[in-house]
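Below is one structure. I have some questions about it.
In this view, the complex is presented without one of its protein chains, the others remaining in place.
Lettered A, B and C in written order, each chain numbered from 1.
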Amino acid sequence: MTRTAQAAVMGAFKTPIEVREYPVPAELGPGDVLVRVSMAGICGTDVHLHLGQLNVPLPLIMGHETVGVVERMGGAVDDWLGNPLAVGDRVSWTVGMPCGTCQYCRLHRLPSRCANRKAYGVNIPCDRPPHFLGGYAQVHHLRAGTAIFKLADDLRTESLIGAGCAIVTCVHGYERMPLRWAESVVIQGSGPVGLAALALAADAGARPIIVIGGPAERLERCRLFGADVIVDIDRIKDSGKRRGVVLEHTGGLGADVVVECVGHPAAVAEGWELCRDGGRYMVLGQYCDAGPTPLNPHLITRKEITVYGSYGSEPHHWARALEFLRVRADRFPFHELITHRFALDQVNEALDKVAKWETGKAVVLPNG
Amino acid sequence: MTRTAQAAVMGAFKTPIEVREYPVPAELGPGDVLVRVSMAGICGTDVHLHLGQLNVPLPLIMGHETVGVVERMGGAVDDWLGNPLAVGDRVSWTVGMPCGTCQYCRLHRLPSRCANRKAYGVNIPCDRPPHFLGGYAQVHHLRAGTAIFKLADDLRTESLIGAGCAIVTCVHGYERMPLRWAESVVIQGSGPVGLAALALAADAGARPIIVIGGPAERLERCRLFGADVIVDIDRIKDSGKRRGVVLEHTGGLGADVVVECVGHPAAVAEGWELCRDGGRYMVLGQYCDAGPTPLNPHLITRKEITVYGSYGSEPHHWARALEFLRVRADRFPFHELITHRFALDQVNEALDKVAKWETGKAVVLPNG
Amino acid sequence: MTRTAQAAVMGAFKTPIEVREYPVPAELGPGDVLVRVSMAGICGTDVHLHLGQLNVPLPLIMGHETVGVVERMGGAVDDWLGNPLAVGDRVSWTVGMPCGTCQYCRLHRLPSRCANRKAYGVNIPCDRPPHFLGGYAQVHHLRAGTAIFKLADDLRTESLIGAGCAIVTCVHGYERMPLRWAESVVIQGSGPVGLAALALAADAGARPIIVIGGPAERLERCRLFGADVIVDIDRIKDSGKRRGVVLEHTGGLGADVVVECVGHPAAVAEGWELCRDGGRYMVLGQYCDAGPTPLNPHLITRKEITVYGSYGSEPHHWARALEFLRVRADRFPFHELITHRFALDQVNEALDKVAKWETGKAVVLPNG
Partner (left out) sequence: MTRTAQAAVMGAFKTPIEVREYPVPAELGPGDVLVRVSMAGICGTDVHLHLGQLNVPLPLIMGHETVGVVERMGGAVDDWLGNPLAVGDRVSWTVGMPCGTCQYCRLHRLPSRCANRKAYGVNIPCDRPPHFLGGYAQVHHLRAGTAIFKLADDLRTESLIGAGCAIVTCVHGYERMPLRWAESVVIQGSGPVGLAALALAADAGARPIIVIGGPAERLERCRLFGADVIVDIDRIKDSGKRRGVVLEHTGGLGADVVVECVGHPAAVAEGWELCRDGGRYMVLGQYCDAGPTPLNPHLITRKEITVYGSYGSEPHHWARALEFLRVRADRFPFHELITHRFALDQVNEALDKVAKWETGKAVVLPNG
């Protein structure tokens, strides 16, 4: 049994992340699980965290998309679906831990808005034991009660990490705004969230699916994932012309559904124009607060559109996402999205490349 | 049989409306109905029309909230609910006439967004026969196919005109965004739309209902109509403090539902802050296009709120509104809202007073 | 501190319930609460339990509608809404305790169908400590994690017990099948569930509300609670004639919504005939399995009706019910429903009277 393990620790914003050594918990409480990390995804949000754009506590081990292998357990532990866990099992987990007792958890059954939500790799500092509470580390401590999922043999680790947290964001989103059969859908954005939103729409029978984004390589991937129409923002720079393409493929009215997966506030104004009257719009990409943007509420009234928001995810979204990734791996090869693999001491370089959009999906392999 | 009749005609925007005489149709086509106008409501929208803020054809007889008495019919005519009409019947009607053949009428079943929608008193010019296609006139011609409603004896004309088109706007709105039982509701605005939105929420068991508006007389009316909490914007001028009142009465989280009935775009930004996470927001008052306003789409994502729009109405909304006004007249005395009555040649004075907010509900009595 | 306390114990089905003495738990675990029972409602289900019609473990202390006063606590305990509890607080609680880990609790978020559900007063035997796990006793032990509700000063104990578990059954039912504004509603049955279903429909603005039931005293109560039309099954014995009354008050088509609160399977066949085409039907009263009854599924297809089921309740339904009973006590005086009060050693007599429908709401006062 290892006594210590390494982690990539963010001690301050905008300064290099350092590899530190912490003692591995010697004893596990009942229900706790210690996992050896196989692969940790680098999410675009990690770049924002490193820039200090979200107010998170330090020092922090980032990494909220992680797969590992069970190394030790605090007694018998079942996974979230009731499967008994054993040492050697390959697992993943939901990083968000709602308190279960606040008004959002209880009265409103909206745990994604829990007032006291903790999330591995995001807002639990690592200076105190059990230290290992993020994915950029050799081991990961999972508190009793964590929603752990034992991974099926035919679900690749790469599929899960390739899809990343974008996939559960979208599963949650479409739960809040269900697609109806055979609707026309515009996806604004071709990044990880856009690609996941596209895959789920294609799986649900949407048609046509129009993706507006870039750059070209990502759009090519979108076509493979089922996009019927591609609008390259590098080639069609005029918002009105982009709208023209959408109208051309939606009977001249606009799309039944538009899903915002861009993150830049200005996308919303364009998006409302892409909806047909009576259509639906989902704001899925505005995780960071970039402040107000000019929007015309008259459009909401006159066009009678409905605008949905969705934030974070719950364990049942993970359960559904894992099954989707397993069953539909041929149609939606998320495992092919991983382009760059980094060692624990290369995390700064990795974040840099991700920030510059030089990668597909980048991952950390903390144990080599 | 009268050969001519008078109408208040808007010949140009921002210039005085004139009383003109037009020939009354001598012969009616099958299904047409000629009505002698008893009372025509003056809607705030008429002020905007007169200012030229909506692009409507001229010359125009305004008036889209009208009650009259059947004077002649083109053969046997039934009202929209299948009741046979007779000369002498007191009637009202839905002013909007969708084409029934466009994609919105057919494929999307959204006739309020009909591409070719005509509306009495709004966008049918009066220079050609049958001329009388608005409420500010002694008679009103109703084309075959108009959704006419024979009024029950125990439904006061004043109740219907007192409520005005605001009531159907709200019936439609709550159809698109149904209230669930016992939700907390904030109504932004205490004008006609706000008052109707309040009455329907109270009738549906919402609690608490918080109205934010002014001036004091209108708020007093809101209290009579069932508002549990009143926030006077003339007294609480700070948006943050108004939010404080809402939080105080909604468990510290914000309201389950917020309904915008203000019309000023800036109300929307304040309104999103008044919703609890997971709550619902309805943009009901932005009928005129006042252009973009700063709004933060991040709130939609983070708070997971849903924003609804609703526009115009359909005949079944009128049917429901009329029944509501009839059955609930004691609890919601809309007939008491009428404060000013004008003759046909006083329409300019009437619009002026309405524009200055000097009236409750103002009405025109074209036949004295 | 009392060392022992009394309870009315059902040792065998269909045999007299006996008052027994059990030791009161000397020490409470963290989060446990010991309550002195003020009042315990006798539900019609208790009669079925005593007859052995549901397969519950024995010996059993029945009583699943209970109010008491906190006597001791295992450390600091909050109620379900986060209010800190103190000795002397008047409280009630949700009797059902889902396991929180089965597929229904987790994946399907349907804790009312928890595979391992325990319910105080229903399926937890009393032969082992802490013994006091039902309402027919001087004290009641509440396990850590029980959804306890501190009662507001202006919520009468009698209101809560007068409404009984019927009210949460209905809150849950209408959550699954929400009423829309101003729908016509038929309530089949005028017992506790029917009365609660009526009260909630009236509060939600339904109209007209037609109650079909009996006997006359109960129907009189229904009228006070807001029924617009009463159909006395003792006077109108013919199903077709009862349908005639419903058609007469619903435009000749049938009701928008019909809620079954009878419990006898034959009511369902009549009820489907009372729905208008496109209407909704809720089976709320079939808690016991009385086996198949002749039903015509062709009606479901041809009439395009939707049939809803609802079972048990969750803590948030209690929270909403308590608030409703508090705020609407004037309009719906559930506290007046209590007609009979019994001591602990009169439970057999009490159940006998309830079985014979000789009471309004009957209650047990275990501490005199």
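FYI, a contact is a pair of C-beta atoms (placed from the backbone, for glycine too) under 8 Å apart; a residue touches a chain by one contact, two chains touch by 3 or more.
In this text, all values refer to a predicted model and were calculated from it rather than measured experimentally.
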Candidate in contact with the missing chain, chosen from A:Asp203, A:Asp232, A:Glu336 or A:Asp352: A:Asp203
Among C:Gln286, C:Gln346 or C:Thr359, residue touching the chain not depicted: C:Gln286
Touching residue (missing chain; options C:Gln6, C:Thr94 or C:Ser310): C:Ser310
Option touching the unshown chain, where C:Ala5, C:Val268 or C:Ile338 are the choices: C:Val268
Chain not shown, touching residues in subunit C: 103-104, 108, 110, 112-113, 176, 251-253, 260, 265, 268-269, 276-278, 283-311
Subunit A residues touching the omitted chain (full complex): 171, 174-175, 178-182, 200, 203-205, 207, 320, 323-324, 327
Positions on subunit B contacted by the hidden chain, ascending: 78, 80-82, 101-103, 106-107, 109, 315-316, 319
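Assume only the chains that are shown with their structure count from here on.
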Centroid distance [mean C-alpha coordinates] between subunit C and subunit A, Å: 43
Sites on subunit A at which at least two other chains make contact: 103
